[in-house]
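The complex appears here minus one protein chain, its other protein chains still in place.
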Amino acid sequence: MIQEDVVCSFCGCLCDDIRVETNDEGIVKAKGACRLGSSKILGHGPGHGRISKPMIRQDGELVEVEYQVAYDRAARILKAAKRPLLYGWASTVCEAHEEGVLLAEEVGAVIDSTATVCHGPSVIGVEEKGLAGATLGQVKNRADLILFWGCNPAEAHPRHMRRYSSNSTGRFTPEGRKGRTVIVIDVRETRTARLADRFIRIDPGTDYQVISALRLILAGKAEILGDEVCGISKGKLVDLVDILKKARFGAIFFGLGLTHSRGRYKNIDCALSLTAELNAHTKFMIMPMRGHYNVAGIGQVMAWEGGYPMSVDYSRGAPYFNPGETAACDLLARREADAALIIAADPASNFPRSIVEALAEIPVIQIDPYENPTTLLADVVIPCAIAGVEVEGTAYRMDGLPLRMRKVIEPVHPSDEEILKEIRESARRLPDDH
Amino acid sequence: MIIKGGVVYDPANGVLGEEMDICIDAGAVAEAAGGPTIDARGMLVLPGGVDAHSHIAGPKLNAGRIMRPDDGRIGTEPRRGLCRPCTGYTVPNSSAIGYRYARMGYTTVFEAATPIIESRHTHEELEAIPILDKGALTLFGSNWTVMECVGEKDLPKLSAYVAWGLRASRGYGVKIVNPGGGEAWGFGSNVKGLHDPVPEFNVTPAEIIHELARANERLCLPHSIHLHFNNLGKPGNYSTAIETLDLLKDIVPSRDRQAVHVTHMQFSAYGGTGWRDFESKAPEIADYYNKNDHATMDMGQIIFGSATTMTADGPLEYANARLLHQKWSNHDIELEESSGVVPLVYIRGSPVNAVQWAIGLELALLTEDPWKVLLTTDNPNGGPFVKYPEVIALLMSHKRREEEMAKLPELLSKRSVIGSIERELGWGEIAVMTRAAPAHVLGLKEKGHLGVGADGDVSIYEIDPREVDPGSDPALVERAFTQAKYTIKAGEVVSRDGEIAGIPQGRTFWTDANVPEEDMARLMASLKEKFEKYYSIQMSNYMVQEAYLSRPVAVRAGVEVAQ
Partner (left out) sequence: MRTITLRPLASHLVPIEAEGLTPDGLAKLSIEEMEALDLWLGNRRTRLCELFAIEVDGKPAPIEETTVILDGDFSRVKRIGERMSGGMIQSLGDLGMHAGAGMSGGNILIKGSAGDWLGREMRGGSIEVEGDAGNYVGSGYRGERCGMRGGSILVRGNAGVFLGEHICGGSIHVSGNAGDYPGAANGGGTISIGGDTHLPGAEMTKGSISVGGRTTVLPGFQFQDEVELEGLTYQRYVGDLVENGKGELLLALAQQSA
């Protein structure tokens, strides 16, 4: 069977034009997807490290059990904890996120997403300045200037440039790449940089000063700058501002190179101001390059459910938000968390070593279709269907545009949403010890 | 359920302060009913409140929440009883929106603006709002297909697109915001007036408005076009308001209602040439409404204190952000719209804010017929909806207004006429502005009244209108309206003395309009091309799927209904 217009569940591009071919064996082709997307879509069967049965750790070994046993064990762990952490969420659908918030309310947990280790600083920047954004179709149809800052879509978001940005075509951009100026600012010459019209290399950790200098030039105050700013000649920066101002529609995309270099959210804060100020001259927008396909979705769900997009502490019954205090890494680094539920993420691979060690010291519940390094330190392992391949539901693209993920094949395992609901119901049946 | 012995105001049925029983059976008002009895003796009984224009769900709300954790922490309430935790004041979380409206006696609220392509998000948030019945108005004013149909003077095709767009967004009615301006803002400019052509499209805002109004009536939609004027928020814009209203005099409504609803009129009743000589032109607008019957409006009253402005009027928000040196979020939407979000504070000491405050009240007090003026704050643009009781007190009490004016700059008396208005609205008029009129303006036949067959939505307030003189005791009025004694939704008590007592899942109204097949076929050809060339998603992934509306109510409309 062939299914058209399937939405890819790999990265924040959410390409929705994938042609998926299935037979009795499962998915055999994913036409139109990039290599990253097709490995995700095709990687559903056994032999791709799928977990087949729920497991519980007994005497150091993971032992297979029935689902209900795993649910009850998970519920007891969470209910007994004084500071449980519910972490992950980037690779599942919003219906599961809503259940996650309900579970956090039920057990008084801190709920946080993988944004905390990717675009969390971007969110804090937005709290300072707001974000001048647009849907990707605006870029496709209008942008004649594209600036990639600290990101490398050619490798991390392979179809971004073709579908939405530098190489796309649209109503006012019929020439595609030819009609556009593409600029890359980064600390190293990436593949994206090699595809650009202009590459500006900056020293690591100097993004803030460089953006500040651009803002000063834009405001007509170039004269107060010295001949160089952090190793870049003033002339080069003046030229750059000139190019930005002359654009009819400029789009700035930024990645972890900006959010996780020295300065963190201040870099974003300053870039957001630059974008706002450019709008006094021409049209400009700015967008974070979100990684996992629905990391934007968990932010949206948490915002309407509890008022804040990440790092929310429900321990006192009311949402409390303060990254730096209530983010997953904060809790683990300070050894505050005394239990964790990890869903749709693999912190054992992505967190710094000391934080993984903290995770290893506490009871961990893992909900995931696949075995991964987090499985090695989990005490309860609950296999789930793959959201976006075996389960339908909502996901939000990097620009905030929501799409409905399709169910392409029938799942064997329950969905994340069903699992979370069962754990919550089991937790509700347990007596309150406080 | 029987609500016994209350003092009932049901202006749609000519009931003004009669002591009578209201029976609710199977969720609707009935001749007789069994079940529990509520003793409402000595209390004011009204139909459940209806808000026809409020920003309660969708991308703009979340943008506001995300950029304003400072607002989030203000309204924090822990999980308690049936209630999930709440946060926020001007941008509350979805749970808080439902509980707080219900506590005030409101049971139906319409989201004022949803872009078609992001309506899935709007519906996800609407579904997350407990208790209330709701609907969403769909944005059409800067839409490429709309502008092309207008340019081609192809009314049948435009009507087909409106019908299709309502279905795609599961929207209820046609919202038009700064028509053409959203497209111009796509390249950073704006349209300057009604007859300024939209760049690249060669149609004018006047043509967009007029043709959408014709399409609206051709489709016999339950609601009229719902219009946010061009030049909104700018000194001197009252002339644009009157010019636009004149433009719509020839529109013949297809149903028993207005031809146009003008939203948050306060922001469009400005005189002066700039902020220095800024003044109220509410008397001119009210005078126009007193002489003409084709339009309704809502107030868009401002409330002193914190607000979060959010609108599809992108260029307006950029101007606000620059003027006030505030945080600025913007979100332009391919082929369809622009939008922006800016937090701000209305300050008593500011002459401009004081005049804005006066204008909203003047509109309501100088327009003779309360059926033409709905009570809103354009939540949360003028201030949060939880302040409606304050607006009611101001409208019902000259004394309350004088107390407020004493705190405002003296200049106010030169720039507005608020001080000279002695009119005090009565209970019946407030019932019209908060119940009967919004339901009628929206075309919701089962809302806003208590006749047999109406939805069993009732609010009961602990105040006896026969005993209390609102003019001299505005504080009692404000207190009573802040917390209903009972709020009843479809025959179920959902709030009692401020405690949430029931959390039913509300319904979502949308309009299902039929058009002739040949019109739809022509439309499809041009839409297909747009998806192939311009949209960043596939047509098959565009429409809001049924899964997003757990309790949909499809209101039938369409060309056949009209004929």
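Letters are used for the chains, namely A and B, taken in the order the chains are written, and counting of residues starts over at 1 for each.
One rule holds in what follows: a contact is a pair of C-beta atoms (placed from the backbone, for glycine too) under 8 Å apart; a residue touches a chain by one contact, two chains touch by 3 or more.
Fair warning: this is a prediction, and the values are worked out from it, not measured in the lab.
For the chain left out of this panel, the touching residue among A:H157, A:R215, A:R290 or A:R397 is A:R215. For the chain left out of this panel, the touching residue among B:A30, B:M67 or B:I117 is B:M67. Taking the complete complex into account, A:R316 is the one of A:K31, A:R201 or A:R316 that touches the chain left out. Taking the complete complex into account, residues 81-84, 107-109, 124, 127-128, 208-209, 212-213, 215-216, 219, 221, 224-225, 229, 262-263, 266, 270, 273, 314-316, 321-325, 334-336, 338, 434 of subunit A touch the chain not shown.
Seen across the whole complex, the unshown chain contacts subunit B at 67-73.
One rule holds for everything that comes next: only the chains that are shown with their structure count from here on.
Rounded to a whole number, the gap between the C-alpha centres of subunit A and subunit B is 35 angstrom.
Residues of subunit B that touch subunit A in their complex: 57, 59, 61-63, 65-69, 72-73, 76-80, 84-88, 91-95, 117-118, 120-121, 124-125, 128, 185-188, 200, 318, 321-322, 327-335, 341-342, 533-538, 540-541, 545, 547.
Of all the residues in subunit A, the ones that touch subunit B in their complex are 4-5, 7, 16-17, 94, 98, 105, 123, 126-138, 140-142, 163-164, 169-172, 248-249, 276, 279-280, 282-283, 285, 299-301, 303-309, 314, 316-321, 392, 394, 396, 400-404.
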